[in-house]
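One protein chain omitted, others in place.
In order of appearance the chains are A and B, and numbering begins at 1 in each one.
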Amino acid sequence: MRAAIVVFPGINRERDMAIALERATGHKPRLVWHKETALDGIDLVVLPGGFSHGDYLRCGAMAAQAPIMAAIRTHAERGGHVMGVCNGFQILTEAGLLPGALLRNASLRFLSQDCHLRVERADTAFACHYQSGQVFRAPMAHGDGNYFADDDTLDRLEGEGLVAFRYATPEGTIDRAANLNGSARNIAGIYASNLRVLGLMPHPEDLVDPLMGGTDGKPLFDGLTQALAAA
Amino acid sequence: MAKKINQALAREFGLSADEYQRVLDIMGRTPSLTELGVFSVMWSEHCSYKSSRVWLKTLPTKAPWVIHGPGENAGVVDIGDGMAAVFKMESHNHPSFIEPYQGAATGVGGILRDVFTMGARPVANLNALRFGDPSLPRTKRVVDGVVRGIGGYGNCVGVPTVGGEINFHPSYNGNPLVNAMTVGVLDKTRIFLSAAAGIGNPVVYVGSKTGRDGIHGATMASAEFAADSGEKRPTVQVGDPFVEKLLIEACLELMATDAIVAIQDMGAAGLTSSSVEMAGKGGVGIQLDLDAVPQRETDMTAYEMMLSESQERMLMVLRPDRQDLARAIFDKWDLDFAVIGHITDTGRIVVTHKGITEADIPLDPLAEQAPLYHRPTVETPKPASLGPVADPVGIVPALLKLIGCPDLCSRAWVTNQYDSTVGGQTVKRPGAADAAVVKLDGFNRALAITTDCTPRYVAADPEMGGMQAVAETWRNLTAVGARPLAITDNMNFGNPEKPEIMGQFAAAIRGMSKACIALDYPVVSGNVSLYNETEGKGILPTPAIGGLGVLDDAHDAIGIGLKPGMGLVLIGTIRGHLGQSLWLREIAGQEAGAPPPVDLAAERSIGDFVRGRILAGAVQACHDISDGGLLVAIAEMAMAGNTSVSLEAAPGEIAPHAWWFGEDQGCYIVSVLDPSAFIVEATVADLPTRLIGHTQASGTGGAGLKFKDGATISMQDLRAEHDRFFPEWMN
Partner (left out) sequence: MKLVVTVMLKAGVLDPQGKAIGQALTGLGFEGVGEVRVGKRIELELAETDPVAAEAAGAEMARKLLANMVIESFKVEVA
């Protein structure tokens, strides 16, 4: 799998993502500056976490207008895989590559703590090393992770099986207490219709090493590496 | 701008009559307004350390692993594998009282610049915070703003905030302390310094534009200075963490080349202190043309530009043949880049603006004749030792009250607002261990970092308190298995013109020095903040210490969380010292007595033994005994590991409350699989130990702590009390 990480000014989890990808694939991903315009020979494009353009105006709004976005759009239209984590998820919604928007956390405070995610389906390149219904732990670190979409969109996402992960208790219950940022229907991550574009708020890339407290995020990267090996 | 330059104006600028006379002698004429501004900021307490320097000089600053001690932007120590750690702690107390969010945010920004200006990538932030009485609404606003400000800045720049401390005391009601610490790492052969060199080399300004931020308050209050001064002169500096992040990346990118001769961030007193210090350290002169300075506001004067404290700016001396390369990097990151002058051989700083020479000052006398005061000191009287104090409530209620009190309760509400994992190298997050542990990307090696100070001890006995603060950080590092290397100090005290305050300062330094020497743990950087007062009364003297240690292998690091099936052993001697303890304050309602004594020889031998056992893999968890004493430490370990503890009885010769809550120093609790073997080894090394309990799995609703007499406290009750304060207070 050949992976690229897009670097927007103000992004700050590109190194975490590079470490996780390198652990899974055995080689360093390419870092692509936001002013570049081509993504040739890339299987997976990752938009990492951080504060692109300082999160000024709206999180992800200015990055969504970057020169590289046209290439990302083309890559997605060709059926290429795209993953946006945290700020990357916000950029994908701002760019219209995923539906909905990320609003301020309901508590109005930045949330930096571990959460638990329930895998809603395992038949995607991203989740194929998890089981459907499995719960895994991931650190969250965001001020604007409160997923919003109108009811029709939410119904469509659920109807088409496009909800990737939901905030859950460690036992897998979907309830209000587990939904720390107030997201609609506990949604932590969603797919585009072709299941090849994923956006999620928490950071599986920060939990791929027992030394850092666990390997719950590792199956996501191992799964991608295996699924996209032949691509 | 027809401002008369005289002694009265100099006084407004903060210069005494003697100091102004010295200015006249150096200049041989009446200085211009800009020149007076330069003298006043360079000779301010903040830049010149005029009250504290005589004492700071006495601190030990050398060790074989120290690469740069005090005097550079930050201290640098060798951490092995060809790498070095760069670190410093700095205060932003007064700005944080005026505007808590921006004060704290710009404090974080400033200390980050001190570290990356040396070429290091920042890898960890910590914060030592002191606030007033929590029952005051003002305190709540300050805490909320400071926490949001630290998070707002640190989270955005992408440097994990991994630790720190928070205390409350009414002496901080009108003067909170915000001490920010940053640690960075670099290749030890690639350290960047600030001494300018190379006659004719360009002086380059990079970063944000200059506005009228933070120009000295005294001059702003001067009504005749400018009729429309009100709106044009904000005192509060506003931080822009996005620009800071770009500045970090751009500077590190440039530092990978050979373009930089010298570099210095523009901190307090901005362009003045950076240019004066760079030229002064290099023994050269500097010519600045202010017309070239990137400006955010119109009609700025030379005085304003030289004194502006706009954030996120750096000054560099470049190789002339690398100027285009450097410009291209800053263009890429959308940052201002302007050549604003050059290095000269005159030994003077010459500032021109619109064709007029606004300042022309010889640099040597500006530095060498800076005021230096041997201020009178009065020793703090030794406190009377505390007599026996009866236990008014019993052990269980006292524990529940203590672990829920503002000084000891869970900090999760605070730390959950700080990104502690960005970078992917955080081995021990806040609350998981006595010190934060951050791995070096690409190496097995890890840094252990902590901050500590117990101001109530320092107030009661400044020398012992200073010693304790240093020893406690050394203990925190030891408890995770790290080899302590060096400290940074942030000396927060009251008005130095009061002999009793200066006496506290001098004695605290004396105590710190003794501890540094005994523990082979020198001071490599630091900062002094004086005139911290609430309603004319000094704050509790607070020499906040930031300690740094190293683990050769990050896998050796341990935390405080217990696992089942272990024996708990106390190593060190508990005599039941209740003087100045939290039990005494929170349960008996007294702030009295002497602080617990520190025995530096015992400290060293016990700490070295504990570290050896941790590195041998024999210790599952370790926690030092500090605020709240033995039982609070055990409760913290039980909660952190969600494991219950059956306790042995207190020894008969010590009153139970003194045993459980005394704050004796130099003690650790270790959780070990084979307590007998540990005790035998300690006994062979002639160190005092005692078996204090065993651990068991904690079922749902099960006991957290079980006492020998049958009393129990459930894990649920412990947590409920521990977790309550911050969320209830803030929501």
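Quick notes on this one:
In the analysis below, contacts are C-beta pairs under 8 Å (C-beta built on N, C-alpha and C of every residue); 3 or more make two chains touch, one makes a residue touch a chain.
In this text the structure is predicted, and so the values were computed from the model without any measurement.
The chain not shown here makes contact, within the complete complex, with A.
Touching the chain that is not shown, out of A:Pro29, A:Gly182, A:Gly199 or A:Gly223: A:Gly182 (per the contact rule at the top). Which of A:Ala101, A:Cys128 or A:Ala192 touches the hidden chain is settled by the complete complex: it is A:Ala101. Mapped onto subunit A, the interface with the missing chain covers residues 57-58, 61-62, 65, 93-94, 99-101, 103-108, 146, 148-150, 182.
Everything below uses one rule, namely that only the chains that are shown with their structure count from here on.
Computed centre separation for the pair subunit A/subunit B is 35 angstrom, with centres defined by C-alpha atoms. Residues of subunit A that touch subunit B in their complex: 9-13, 15-16, 19-20, 49-51, 53-56, 109-113, 139, 141, 143, 203, 205-206, 209, 211-213.
For subunit B in complex with subunit A, the touching residues are 148, 151-152, 155-158, 240-243, 245-246, 333-334, 412, 415-427, 429, 439, 441, 554-555.
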